[in-house]
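Subset of chains shown; positions unchanged.
In order of appearance the chains are A and B, and numbering begins at 1 in each one.
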Amino acid sequence: MKTAPRPLHLHEDRLFPADAAQRAIARRLYAEVARLPIVSPHGHTDPGWWAGDACFANATELLLVPDHYVFRMLYSQGIDLDALGLPRADGSRAEVDPREAWRLFARNFHLFRGTPSSLWLNHVFHEVFGLRLRLDAGSADHYYDAITDALQTDAFRPRALFDRFGIEVIATTEGPLDPLAHHQAIRDSGWNGRVVTAYRPDEVVDPEHEAFSGALERFGAITGEDVHDWDGYLRAHRQRRAFFKSMGATSTDHGHETALTANLSRAEAKALFAKILQGRFSAQEAALFRGQVLTEMAAMSLDDGLVMQLHPGCLRNHNPRLFARYGRNVGADLPLRTDYVHALKPLLDRFGNEPDFRLVLFTLDESTYARELAPMAGHYPCLFLGPAWWFHDSVEGMWRFREQTLSAAGFYNTVGFNDDTRAFLSIPARHDVARRVDCAVLSRLVAEHRIDEDEAVEVARDLAYRLPKQAYRL
Amino acid sequence: MKTAPRPLHLHEDRLFPADAAQRAIARRLYAEVARLPIVSPHGHTDPGWWAGDACFANATELLLVPDHYVFRMLYSQGIDLDALGLPRADGSRAEVDPREAWRLFARNFHLFRGTPSSLWLNHVFHEVFGLRLRLDAGSADHYYDAITDALQTDAFRPRALFDRFGIEVIATTEGPLDPLAHHQAIRDSGWNGRVVTAYRPDEVVDPEHEAFSGALERFGAITGEDVHDWDGYLRAHRQRRAFFKSMGATSTDHGHETALTANLSRAEAKALFAKILQGRFSAQEAALFRGQVLTEMAAMSLDDGLVMQLHPGCLRNHNPRLFARYGRNVGADLPLRTDYVHALKPLLDRFGNEPDFRLVLFTLDESTYARELAPMAGHYPCLFLGPAWWFHDSVEGMWRFREQTLSAAGFYNTVGFNDDTRAFLSIPARHDVARRVDCAVLSRLVAEHRIDEDEAVEVARDLAYRLPKQAYRL
């Protein structure tokens, strides 16, 4: 359905409460944080962008194909992923004109009404590319051309955008087998952008990962450790963590199906590892192994100071047909009900009271905010709450996070915002949304006379800038 | 306690946000949808009303005795169900003057303050019966007489009300043994109201249903199939589905204690069915059987195009004393914590990616909105989210539904409103509440500059009218 062109606005008061008194407060708070540098302590951007500083290809390749928020919504309405040109697991790819894929996306952009994707994308369109018409069937080609043309210019190369976005530091995420060549190349280039890595060892930690045994072999080869021995396996981790730390890492990250941790004796752990290596293990044993490795990671964090992040509660690859065709990360990962109180106890029994250990917890199960996570973070010195994550990284999700963690954890057991994205261009948009929502939350507290405005200013600045730096030791 | 008579208002801005700017937007949006025809794709009205078009008896019989929302609240405050004249399981009924029952209700009407029942009932009182005093002890007789008198007039016969309410189509719900005589009579009568059925086979699907074995016998008799053979049993379903479809059905409905589905081989299914028929099965086997039938129903839906609805997560008849005395549906059904991500996987593994299959999911466990249902509906092409259901069919419940499903599922993986009621007179009230709440939700998005008002108008119209028709293939 073609419609008359509609203007695209980014209203200066967007996401602030409608009430005039409250909005005025939110505006004043936001003025204090809007221009603070971006600290991005956890995300999935490609360090190769800044190493090579090559131009991005076109609108579709940059904004559509890599964004699982976008293509999962399109797929949910019956749009074939091949029609969007998604790369398949076998390396092939449907022959799709990227302009046609963009048109398909544009025709269906109404599906995103009210979702975070529309907020982020409209911000990118308006602020990064200067577009002033709303995306729809009628403006699709205009968009495609304007974006694709801009991307061929120097001002839209990765390093130029990094500077333009005001990024003070960004963390990428790499597996233990990664030689970190891009990070080395960034360093060698003399460019002054700060891009650090983070240690994410899931593929050598999860025996049920399809790449586990191959990854383990390479883990041994790369470290020169006997990774078939429990002690050698742990030494290999220590070695790679040290290497990652030397490349700027200040954190590790762990994506497990549950938050289970374990506290086995060395003998039990050795025996379990032997079973794992033989490939004759139950699902429970695999979970126990992952849980024991988490506790070992905590022990290593206490030594090397890397901040530990746990992202649990996701059932990966729920849709076997899509997994077979397109592989991982195509939008069929689903949240699970998650327990923390029991699951983390073994780890906390050992390290919960250590003042120098730091564990940042995330969840996809919002029912745990008020019931488990906030009470735990409001007690254990080592625990901090990461921001609303993934499916909950929305305006409503951020409000719920604050409203459900504030009373038991306060603001100061949280770590500020993570954009957690591979969609580089959306990073300013995401931080802007987070800052606006935090200011909106604070404006309510001020308007209801629960805190004074000078306190709210301090909290707003802490959430936007100071806490992420401090929590991640950046 | 007698009090001075109080006026009954239905404020034109009811349920809209208090903030003036937001309220003005809500008002404009509502003006676009207030008069749209009612599409009621799922409910429990009695088709006999429109077949016979007889007068309703009196205020108590029409508004009190059949409304489990009403009598459960009265019961919770110590009021005996016999005092309300509820029919008992043995067919008897306490001898109660309906006027006395009404007075009892009126004296306790304050119990409903803030509940959806008070919204619905006050709407009925004001709009359908033109009452202008609030219901209380003092106005009880005035109410009883005014309503009962009106009901004797032609303007209050079922068909006249159907027309007056602006109902474009309404679906009733019948079991597979129902001969659909009322639906046939409606057709034969030449009346142009559109009343369709829906196929709800629980009594021949749930081996733990107290009527199961008798129902199964009649299922065989009515279809002429050997329903003691798995293949014959499935053929019987196909036959009745075809008959229901010929009587206008566009959907099936399934009320199970969990959302469990199964994907057994034909041999396994046959063996399980044999055990079920012998009556020697565990609770797990009964659940597995129900789950396998759900998957078979999905297969049939793919063939005959009937939209499948799943209403899981209710523990029926929690109160054995009440069940013994009054039978089913007397308000002692209780929500259960419900899993979808694991439970639906067997069915979705088979049919999740089929573009022509459609499964509408409901829940009584709101913690699944953001955690499971919205992420699933925002991925699987076949999945759609039904509206806030039963205990959650309230102003707050509808807000929570939107706020917790919007970010991952958007508006367009939902199906608009279901009134899901046997309280015929409340149908306009219920749709009005739903439209007002959706407009209020949208007014917030507009006021916070998250969508433009022209987009909100389109969404409001889609939710009120287009989506239910499209989702249910009406």
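Rule of thumb we're sticking to: contacts are C-beta pairs under 8 Å (C-beta built on N, C-alpha and C of every residue); 3 or more make two chains touch, one makes a residue touch a chain.
Here the structure is a predicted model, which is why all the values come from computation and not from measurement.
Participant: Total subunits of the complete complex, with 2 given?
Facilitator: My count for the entire complex in this file is 3 copies.
One rule holds in what follows: only the chains that are shown with their structure count from here on.
Participant: If I superpose chain A onto chain B using their CA atoms, what angle of rotation comes out, to the nearest 5 degrees?
Facilitator: Superposing the C-alpha atoms of chain A on chain B needs a rotation of 120 degrees.
Participant: Taking each chain's centre as the mean position of its Cα atoms, how many Å separate chain A from chain B?
Facilitator: 40
Participant: Please give the residue numbers of chain A that touch chain B in the complex, ascending.
Facilitator: Within the complex, chain A contacts chain B at residues 6, 9-11, 13-20, 72-73, 75-78, 110-116, 118-119, 134, 315, 318-322, 331-332, 334-337, 364-367, 391-397.
Participant: Would you mind writing out the residues of chain B in touch with chain A in their complex?
Facilitator: 17, 19, 21-22, 339, 341-342, 345, 348-349, 352-353, 355, 367, 370-372, 374-381, 383, 403-404, 406-413, 444-445, 447-452, 454-455, 458-459
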